[in-house]
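Omission of a single protein chain aside, the complex is shown with its protein chains in their original locations.
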Amino acid sequence: MTSVSEGTPEQVSRHQVSTVLHRRPRLRLGLLIGPPMLWLGVAYLGALGALFITSLWGQNPFTGDVVREWNLDNFRLLFESEVYRTITIRTLGIAALVTVVDIVIAFPVALYMAKVASPRMQRILVIAVLTPLWASYLVKAYAWRIMLSENGVISDLGGLLGLDTPGYGLTATVVTLAYLWLPFMILPIYAGLERLPDSMLEASMDLGAKTGHTLRRVVLPAVFPAVVAGSIFTFSLSLGDYITVKIVGGANQMLGNVVYDNVGAANNLPFAAAVATIPVVIMLVYLAAARRTGALENV
Amino acid sequence: MTHRKVRWHRIVAACAAVTLVAACGTESSDDKDSAGGAGFEAPDLPQLEEIGDGEGEVNILAWPGYVEDGSTDPAVDWVTPFEEATGCQVNVKTFGTSDEAVNLVKTGEYDVVSASGDASLRLIAAGDVEPVNTDLIPNYADVYPFLKDRDWNSVDGQMYGVPHGYGANLLMYRTDVVEPAPTSWSAVFEEDSPYAGKVTAYDSPIYIADAALYLMEHEPDLGIENPYALDEDQLAAAVDLLKQQRELISEYWSDYLKEVQAFTTGDSVIGTTWQVIANVAQGEDVPVEVVLPEEGATGWSDTWMVMTESEHKNCAYLWLNHIISPEANAGVSEYFGEAPSNPKACDLASEGHCETYHAGEEDYAEQIWYWTTPVEQCLDGREDVKCTDYGAWTQAWTEVKG
Partner (left out) sequence: MTMSPAFKVTLRVLTGLALLVIYVPLLLVVLNSFNASQTFAWPPEDYTLEWWRKAVDSQGAKEAVVTSVQVALIASGISLVLGTMAAMALQRYRFFGRDTVSLLIILPIALPGIVTGIALNNAFRTVFGLDLGFLTIVVAHATFCIVTVFNNVLARLRRMGTNLEEASADLGASTFTTFRLVTFPMMRSALIAGGLLAFALSFDEIIVTTFTAGAQQQTLPIWIFNNLFRPNQAPVVNVVAVVLILLSVIPIWISQKLAGPTDGLAGR
């Protein structure tokens, strides 16, 4: 396109820049990686750092103003009260269960989409799975509130199958969260399965392996990183949720509620920040484990 | 393996570096003249002496339903007339709880706030709001006298805002399930309540006052004089009662929709409520009734306050005057469901509105303990003991819910 000898000055200078860039890959790398890192480093890591600092400060309990005195009181309170341990364990349990439920539901759906459905059907299914993402989170959560209520949709329709609603509580919370985050699990697994060449599966079959065996020995290991990638979404989204549990969780509370109550409500940012370090640490450990599977590049 | 370790160390080091930089920039507000640990002293702030021309804009922080400009329902609009009359463009942000309001005030982006009593003192003490010169607000003269110069809206006789409206946290029950009709809060607090698993309660630390109010009557030995002034032992007793109640709770509610739904489906059959929630439920043909139990009740009385750092003070004062005008006060109190603060609003509100909400009935109003922020300095005048503050209540509330 751009001619080397003739051209407008702009084109010439662009060409020079291009040449410089071509000769100096390090410069090119710097220009590529600089802006995103600057953005994330300043806007995000900086914010997280400031938050952590705040957790080491105190608060004037009446006015809610942050008092800049260094201390570990917030963390001491966090570790010494049993209630925060209970809430942490409950939250972890919910997040883990939601993830497992989503994997169990998503895997067959994704497998069907990637390896059984016709290309046309595949497209339709992808859209079908994505559509609920556009209905607002809150609206879906309230829909589940009506589904799960006493004499609600589940007891009415499920009654025919002998099902009854679990009522508002932890089960309802797990069900609703699993519903909300399901697309985030189906999509990566589907993408992972799609990448898996059919020839590999056929080779396994040709070698006489049964379907079950092929699934276990070939498919599962190959999509494992994709599953882990999906689980980062479901796990972390559940870990920080405080709205769903308010809507269908009965009298229960999760870590997100404690953070929210302390910052949005009691205006105690230092203590909220201290509580917030719990999910952060959990997620960092989770990410460190996920990294070994190579899942981070599949999110 | 070692290689990987080294890399993670570097990540940590990098984070630490960023953290330090951030710390240098983080501001705290401890330089403000705020209340010290010993109790509560209002910062010395000037009040406005005269109203000038409107600044063309006012940013309002309000309970949902307090500031309606017709965008939710064209028929519900008391903002447009104000905008047309004063030229002050109204921007509104709503909040769900008093505590959220306090948090939003701290952003310094707002000019006025409709604060309930459990927020107002905190705002006054922090210097976030300033004294209000009621002489500049003509409609103030009409307001019910029993709403003026109260604990939650004034300090030493200086008003910090104008009273907006008030209501009680009543006891609501399903008439088809709860028999006989309850007359006491015992149905929601006592272990042997026949409605275990179907009880609901308000989801906020301030609900501890409801338990304290109950103990005030039933455990006189505790010596509770004011449900918002609890020493450590009294708070512990209230927390124990609430933990006992926790076993009876189906769910805590914090918004009207959640509660109406729960009473409609029968997931909850008895619990604390606002009159407006009962009205909506009855409008839906749900068989519910409300009662003001014999122990009395907690309640709210909201105050419109002006931010110290407001850049639109003229518009703010104009808004304060407008919102307690008979027309706007009638519109708001009816839409939101509470008693108006201006008796003249009753002439404009629909038939029976003021009767339903017992507007102006002093003996009814006297049974209500209006939300007030608990502070270290006991509100009941005790000087030999320190009371528990709102921070302690928040921690206690987390513990109650478990």
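All chains are identified by letter, namely A and B, in their written order; residue positions are counted from 1 within each chain.
Here is the rule we use: a residue touches a chain if its C-beta (ideal position, glycine included) is under 8 Å from a C-beta of that chain, and two chains touch if they have at least 3 such contacts.
All values derive from a computational prediction rather than experimental measurement.
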Sole residue of B:A101, B:I137 or B:V260 that reaches the chain not shown, by the stated touch rule: B:V260
Selected from B:G52, B:P74 or B:G381 as touching the chain missing from the view: B:P74
Candidate in contact with the missing chain, chosen from A:L77, A:V100, A:V126 or A:A222: A:V126
Absent-chain interface as seen on subunit B, which is shown: 7, 10-11, 14, 22, 25-28, 59-61, 64-65, 70-74, 91-94, 96, 107, 109-110, 255-257, 260-261, 264-265, 276, 280, 283-284, 335-337
Touching residues on subunit A - with respect to the absent chain: 1-2, 4, 14-15, 18-19, 21-22, 25, 28-29, 32-33, 35-37, 39-41, 43-48, 50-51, 54, 105, 108-109, 111-113, 115-116, 119, 122-123, 125-140, 142-144, 146-147, 149, 151-153, 156, 179, 182, 190-191, 194-195, 198, 201-202, 205, 210-211, 232-233, 236-237, 239-243, 256, 259-260, 263-264, 269, 272-273, 276, 279-280, 283, 286-287, 291, 296-299
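Throughout what follows, only the chains that are shown with their structure count from here on.
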Averaged-CA centre spacing for the pair subunit B and subunit A, given as whole angstrom: 35
In the complex, subunit A residues that touch subunit B: 41, 45-50, 52-54, 57, 59-68, 77, 81, 83-84, 86-87, 142, 145-146, 149-152, 167-168, 246-247, 249-253, 258, 261-268, 288
Residue ranges of subunit B touching subunit A (in the complex, touch as defined): 8, 15, 18-23, 25-26, 28-30, 32, 34-35, 37, 40, 97, 99-100, 102-103, 106, 121-122, 125-128, 203-205, 246, 249-252, 254, 257-258, 261-262, 265-267, 373, 375-376, 389-392, 394-395, 397-399, 401-402
